[in-house]
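A protein chain is absent from this complex, but the other protein chains hold their places.
Going by the order they are written in, the chains are A and B; count residues from 1 in each one.
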Amino acid sequence: MGMRDFVLRRAGVCIVTIFAVITVNFFLFRVMPASPVDMLVSPLLGEGVGGTETKEELIRSLGLDKPLWMQFVIYIQNVFTGNFGYSFITPRPVIGIISDGLLNTMVLMLAGNMLAILMAIVLGVLAAWKRGSRTDVMSLTLALTLSSMPMFWVGGIILMILSVRLGMFPLFGTTTIGLSHPNVLSYMVDYLHHLFLPMVTMGLVSFGGLFLITRSALVDVFSEDYIITAKAVGMSNRTTIFRNALRNAMLPLITMIAVRLGFMIGGSVLTETVFSWPGLGWIIYNAVNMRDYPILQGAFMIITIVVVLANFAADIIYGYLDPRVRVGASTHA
Amino acid sequence: MSSARLVIYRRRLGDFLKQFRESRLGILGFSILLFFIFTAVFANYLSHSSTKATEGVLSERLQPPSPSHWLGTDEVGRDLLTLIMYGGRISLLIGLLAALISGGIGALVGLISGFYGGWKDDVLMRGTDIMMVIPGLPLMVVLAATLGTSFWNIIFVISITGWTGTARIVRAQVLSLKERPFIESVRAIGASDSRIIGLHLLPNIFPLIVAEMVIRIGIAILSEASLAFLGLGDPLNISWGMTLNWAFSCGALSGNYWWYIIPPGICITLVVLGFTFVGYALDQIVNPRIRRR
Partner (left out) sequence: MSLLEIQNLKTYFEIRQGYVKAVDGVTLSMEKGDALGLAGESGCGKTTTALTIMRLLPSNGRVISGKILYEGSDILAMDDETLRKEIRWKRMSMVFQGAMNALNPVFTVGDQIAQAIRIHEDVTKEAAWQRVDELFSLVGINPERSKHYPHEFSGGMKQRAIIAMSLACNPSLVVADEPVTALDVIVQAQILNLIRSLRERLGLSMILITHDLSVIADTCNRSAIMYAGKIVELADTVTLFKRPEHPYTQGLLTNYPSIKEEKRRFAPIAGSPPDLLSPPSGCRFHPRCPRAKESCQSEEPELIEVERGHYVSCHR
């Protein structure tokens, strides 16, 4: 059994999961106590966005009069053609609004988590190597405390201190309103300037859990026999840690990152709301407040699919790093 | 219950308490929790403000801390200290109930899955995998937005997203217990499935479930706070999360009303830390994979 079979197997699971997610998403909005008619139709009537069609016409055009299974099939088709309907509030297709936000969320997630992973590895190695020392205890305390804080609160405090009080960073958005950018560079600088605080917030909160896992994995690895072998063979500490130990400790770390992806997306929702960072999270927040259900449903769908795909990618990376896994054990327990 | 079993349970409880007392983290966590639970339960005796929590004196709105209002006032003039004390009730209650329910669901799923195996295991584990992949907060947001944000709805929404971890852990434990000789011998004697589960498996996994639940309480409190912040809290019940929500929406950040923002957050952090410490201490005592760290 090699990489290829492994990848195929994981891809199969990924596809099944996506289908399950689509199904769940479909039923979530149809089998709610509030009938789909109320949720999807009434707002259109009231706002007049749908024009002057009657309720019946609207119901028919949205396909809500067809039997459930048929609606389901249509829904699947829609998902694959990217048709998520239209927003209630602005007459734009949902997919357009979502794709705008997707990029910003990706940037934030990537930046924030890279920061978190970097900090987690650096401190994790230090803490595990000097287990029980003051460095270790302090890092542990820091990580535990950070992960017990509400993410939006941390963001709020950072905003309050660094932006409101000290004025070092902007209050919201990705770029300064009204500022024109003569070239790409100035745009990027402005963007990064706006990105900094949300990125730090995401990094700080993700850091807690990641540090704990890294440290714990490294502590385990450091106590393994092959580390003693490495030392006996005459490897320097640095080579031992970075080449041998970390490679093994990466494995639980990657699994952990994959598992926490969902959690981190949630964090992104909160952080984006605090900093008014126009990503998917912020879109969801606004959709919730305005009861804009098509957007809510579409954004949720996209977020979930992205997470599933990211999990898949993590599985593949894990399979590359740990040869033992390719032989075909099932992934749970 | 026979008297012999009572004696065993009482002795086990004694051992457990002794071990718990030796855990410094556990004691610390427990003390923190005791403090907050105390202030929550006795909020109406402790709150020294003359106005009740639901009334506010508008002329005193948004005051920084002063001798008459130790933590200042909110945007309608209510004493924040009182609000926070009462808020503890809601936050703790929601956390506790949500953790209990999600722990129950998780334990049930893990038990059935681990014990019966076969297709039940496959189906349940697939379902768990899928639930684990779906991002928690977005799902909670969607559910809360469509179902409404009453007290019990919020608890439901949080529980429905939190049971997967417990399910996995319980299943693993059941699987390992299933292989033990004592289960085999009990089966050979002819015990029925429900007897094996109820009498032999449950007492062994119960401590693990409890340890899990305790940690989940902290997570549930954070989830409730996040939901409240996003506007999906119960407007009739002022949890710490709701307090923060109002703080944010009345411009506490830009207006620099730090007394509004900081205390509720600190309370949440401390309480979650408390549950984490206690849960960790419990886990050390209870987890069969005990390894010296």
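Basically, a contact is a pair of C-beta atoms (placed from the backbone, for glycine too) under 8 Å apart; a residue touches a chain by one contact, two chains touch by 3 or more.
Please read all numbers here as calculations on a predicted model, not as lab measurements.
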| item | value |
| --- | --- |
| Visible contact partners (per top-of-document touch definition) of the missing chain | A |
| Of A:N244, A:S268, A:Q297 or A:N311, the residue in touch with the unshown chain | A:N244 |
| Selected residue (touches chain absent from view) among A:Q77, A:T141 or A:S236 | A:S236 |
| Where the unshown chain meets subunit A, residue by residue | 224-226, 228-236, 239, 244, 247-248, 251, 321-324 |
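Note that in this section only the chains that are shown with their structure count from here on.
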| item | value |
| --- | --- |
| Inter-chain centre distance, subunit A versus subunit B - centres from mean C-alpha coordinates, in Å | 24 |
| Complex contact set, residues of subunit B against subunit A | 125, 128-130, 132-139, 141-143, 145-147, 168, 171-172, 175, 218, 222, 225-226, 229-232, 241, 244, 248, 252-254, 256, 258, 261-262, 264-265, 268-270, 272-273, 276, 293 |
| In the complex with subunit B, residue positions of subunit A that touch it | 17, 20-21, 24, 28-29, 32-34, 39, 131, 144-145, 148-153, 156-157, 159-160, 164-165, 171, 219, 259, 261-263, 265-267, 269-270, 273-274, 284-285, 288-289, 291, 293, 296-297, 299-300, 303-304, 307-308, 311, 331-333 |
